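These notes are about the structure you will find just below.
In this view, the complex is presented without one of its protein chains, the others remaining in place.
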Amino acid sequence: MTERVVLAYSGGLDTSVCIGWIAEETGAEVIAVAVDVGQGGEDLDVIRQRALDCGAVEAEVADARDEFADEYCLPALKANALYQGEYPLVSALSRPVIVKHLVAAAQKHGATTVAHGCTGKGNDQVRFEVGINSLAPGLKCIAPVRDYAMTRDKAIAFAEAKGLPIATTKKSPYSIDQNVFGRAVETGFLEDIWNAPIEDVYEYTQNPATPREADEVVITFEAGVPVAVDGRKVTVLQAIEELNKRAGAQGVGRLDMVEDRLVGIKSREIYEAPGAIALITAHQALENVTVERELARYKRQVEQRWAELVYDGLWFSPLKRALDGFVNEANQHVSGDIRMVLHGGRAVVNGRKSEQSLYDFNLATYDTGDTFDQSMSKGFIEIFGLSSKIAARRDLG
Amino acid sequence: MTERVVLAYSGGLDTSVCIGWIAEETGAEVIAVAVDVGQGGEDLDVIRQRALDCGAVEAEVADARDEFADEYCLPALKANALYQGEYPLVSALSRPVIVKHLVAAAQKHGATTVAHGCTGKGNDQVRFEVGINSLAPGLKCIAPVRDYAMTRDKAIAFAEAKGLPIATTKKSPYSIDQNVFGRAVETGFLEDIWNAPIEDVYEYTQNPATPREADEVVITFEAGVPVAVDGRKVTVLQAIEELNKRAGAQGVGRLDMVEDRLVGIKSREIYEAPGAIALITAHQALENVTVERELARYKRQVEQRWAELVYDGLWFSPLKRALDGFVNEANQHVSGDIRMVLHGGRAVVNGRKSEQSLYDFNLATYDTGDTFDQSMSKGFIEIFGLSSKIAARRDLG
Amino acid sequence: MTERVVLAYSGGLDTSVCIGWIAEETGAEVIAVAVDVGQGGEDLDVIRQRALDCGAVEAEVADARDEFADEYCLPALKANALYQGEYPLVSALSRPVIVKHLVAAAQKHGATTVAHGCTGKGNDQVRFEVGINSLAPGLKCIAPVRDYAMTRDKAIAFAEAKGLPIATTKKSPYSIDQNVFGRAVETGFLEDIWNAPIEDVYEYTQNPATPREADEVVITFEAGVPVAVDGRKVTVLQAIEELNKRAGAQGVGRLDMVEDRLVGIKSREIYEAPGAIALITAHQALENVTVERELARYKRQVEQRWAELVYDGLWFSPLKRALDGFVNEANQHVSGDIRMVLHGGRAVVNGRKSEQSLYDFNLATYDTGDTFDQSMSKGFIEIFGLSSKIAARRDLG
Partner (left out) sequence: MTERVVLAYSGGLDTSVCIGWIAEETGAEVIAVAVDVGQGGEDLDVIRQRALDCGAVEAEVADARDEFADEYCLPALKANALYQGEYPLVSALSRPVIVKHLVAAAQKHGATTVAHGCTGKGNDQVRFEVGINSLAPGLKCIAPVRDYAMTRDKAIAFAEAKGLPIATTKKSPYSIDQNVFGRAVETGFLEDIWNAPIEDVYEYTQNPATPREADEVVITFEAGVPVAVDGRKVTVLQAIEELNKRAGAQGVGRLDMVEDRLVGIKSREIYEAPGAIALITAHQALENVTVERELARYKRQVEQRWAELVYDGLWFSPLKRALDGFVNEANQHVSGDIRMVLHGGRAVVNGRKSEQSLYDFNLATYDTGDTFDQSMSKGFIEIFGLSSKIAARRDLG
């Protein structure tokens, strides 16, 4: 029987060429799989037909937007996951859901190999291949760009020679990956890290410097899940979409950073993630009100490890599952309303309301009603500082 | 011989009353010590004279602004210290430098006790007393507000009865602590955490929503120390002051948070720290370029513990010294220029330049000149993901 | 109505005297509660009757041995909990189960206060009172030894004056706390930390230096739970008891350490925990075989925090619950057999067998059957070390 290869298909030039390229290199039949994670663009049916026209023996398309929001973006939100304290893992989150669909297609169609369009110097190749290995240890992985030296120029030549039904225009100067949780942009002139980004780079966000009216929003969470926006019930996907629109209109969520890739190099990245940043900011503020101090302190470390692990492509790892055990327990009481002003590139929380609040007005207030027993402090201070004091007696001796 | 008490003196009503109050409660002579950490306000000589007029047997004043910037704010900057990821430890940093002067005065004047004006439900009492215990384990500590129930009303009555040379106007609705690294405000109406702050609360920062021209600044660091602003050499104090002015004029550095106090309660705090936030943002961005990945990842954990420790009043503890050993080593190569736009409440880095850069254009670029050997990736991915893959074979079995 | 106080009752002199002492100090009725956590000694009915004879208005006794083993010792085993890397938390684990029974009795009998026999300088007062506060925030706590200066001498005098039915012999030189998970001993001559312990100190363990035959045991775990010993099904309690006997007979589990108490002082402690040490050693060895590397590395940190938290009396805290979320997930595959030799004070694992094993003979072997693809290593090494190499190019420049 002819070998079969499942290809992660986007509908663009490169993966369209991959269909024929892989067939020629390997003699295998190619099955194209396109997954909608909210990246926008063409209709799935159009993409499906193009795959077939380009020579795929089968083409599968999946609307995974809700799955992506519920099972990938939401755990990231509960973990306030920001790689290097900034990047909400946009691409890193979409890879595992795509992997799941690729593996399912491979199993359905009896494929032995999965192919993807990544280069050999980025994080995504690792995320795809480690993910595939973790879900289906028997599948092989290939990456034509990396393994068969399929450059852009060669891809254009191939498309023209074969008369593939796809435009072979000059490449955009931007290398882009986007989904409902955000958008990543790399481009030549920004590889000089002294150069500032220009407005042309952005699509999900308006210029924050443009004067406009502020927008105030109230986000309601239940056990860490955003369940309503301004009182209207929403799914997680809808929450992200609405905040992408409203926070994006205010220029919220632009990031410009030099990032440590898993493959050991530093790279300059521009991100836009208005909904993700607004939601994480609100979620953190609600945690400040509803999570006990020692749990909150420890959770910050867990969050960092969670973000590193997912950035590093280890979504399906045993450690990820155990960290989720912690994170879910910690989110149990993260319920309530956060009021936030979106304006001028900032998402600023200025009100919190929660039936699960640990903020106790009567303990906090300096006014009438104060119930804090200040006489307890003397003993606390004495014993809290005792080990330091004993050390000081020695070290100053 | 009469006992002597050193009092942390601000020049305000409460600590002015403390002079006589402590004398009456304890029979001791009171020595007033005022420390300038950049809080602004009255001249030190005026404050000194008032202390004497209120009955102090001695009064010491110290301009500790450079000491504060160099020995307290700078280590915090090197550690990117943000308690709960947000608060740059404004008050927490000033307490140990004040403690140092109080202890020196106690030793100089043969005092057995140190007094401070804190209440019994905040963090500062702990910071003062643990600090004093750590520098001079033999000194006793008293806090008239906490220990002798010296309320505001009683203080006013005392001042009027004794004819103290200080205005006994109604208390401002705001409880404020400020120094060159920032300003903290608490006030009654914000104790309802659903209420938003009003403009009246702020002094160090302009309203970020007011349209104005952006300000671009270049900050130069050497081994983690800010040494120049826009090419002009500066001391650490000058760097903070200039950025307070320029970032403050753009509304940068406002914080509104519910915070976990050391004494176990949550409280609502408003902070302004334009210089601190601008400097830390720039320092982090330069670290992204100059610090190796594994060191950077570990440093984030050290930073969190550093911030918690200093917040908790353990500045003089053995752990703090050992963490500084780590932080100083990690800052050795954090040298270079950061270009940053201050505007609309945001401090946004958009350029980095460093002779110590670990960003390697030729490894990062996708254009001509690429030196990254992509054939290495296959082996990396295989072995990097191997332990997860082996676990997957079991867990999916 | 007369106030009621629930007293943690051991049946010994001190808590027997407490019954009357508390009544006199507070005018309250005293309800004695004795909890069997495997400390051995008198029959519960005898203890119950003595409490009544000493003036208790009610006396409750509970055999909590299985509850203690299943709900307190087992989570500690899953977390390999060793405070300071050595101490298996013997007393720290028993306090929360006793607290649970005290609080239940207080609620049943309408008591407003709970009393315990601890001094004011140890950890146990914190564990009792923080535990009680966490389960029943409205209950008050008293400790007659600490709060009413009830010294041993005064207690003896009281017992004799009132004719209490309890021997008032001279105090043993040893201060002892014991339960099924181990035994803690403090005593005067060991407060000189240069002095070595003598055999007289020990009860759960034989002298490891005495020559005797080795004992080999196979312990079977399912998902982290010890379920069989030498093939015979056991409860957790039975597993601990059998290993106490067998490992104790070989001198396993003696500890002599200087320990950091929560109240800020260092103290010398002697522990015996043969069953606990044998079980934890076996559990760790099985984890080495069944837990994936990154999960194993992270779990070590979680274990340390878990042990500190429980040592510090925060059993009922939100952080403890979230850490348990992690620990339980991590134990899911910890199933299999561990063979262990008990001899001469050592518990040495020398065989492991598990259907959940991640040890792969064919990957590990250097003999025939090797399936490890060594050609992958070159790429792995290159990329794994790349960030260090780039830093080295700079740092050696």
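Note that the chains take the letters A, B and C in the order they are written out, and that residue 1 is the start of every chain.
One rule holds in what follows: a contact is a pair of C-beta atoms (placed from the backbone, for glycine too) under 8 Å apart; a residue touches a chain by one contact, two chains touch by 3 or more.
Worth saying up front: this structure is predicted, and the values here are computed from it rather than measured.
Contact with the undisplayed chain is limited, among C:I19, C:V37, C:L243 or C:A296, to C:A296. Across the interface with the omitted chain, subunit A contributes residues 292-294, 333, 356-358, 360, 363, 373, 375-380, 382-384, 387-388, 390-391, 394-395. The omitted chain makes contact with subunit B at the following residues, 260, 263-265, 291-292, 294-295, 298-299, 305, 309, 314, 317-319, 321-326, 328-330, 383-387, 389-390.
Across the interface with the omitted chain, subunit C contributes residues 84-85, 119-121, 125-126, 129-130, 133-137, 141, 146-147, 175, 186, 188, 191-197, 208-209, 211, 214, 254, 256-260, 262-268, 284-285, 288-289, 293, 296-297, 300-301, 304, 308, 313-314, 316-318, 339, 343-346, 348-353, 357-361, 363-367, 370, 372, 374-378, 380-381, 384-385, 388-393, 395-396.
Note that only the chains that are shown with their structure count from here on.
Mean C-alpha positions place subunit A and subunit B at a centre distance of 33 Å. Centroids built from CA atoms put subunit C at 42 Å from subunit A. Shown for subunit B are the residues that touch two or more other chains, namely 293, 357-358, 360, 363, 375-378, 380, 384, 388, 390-391, 395.
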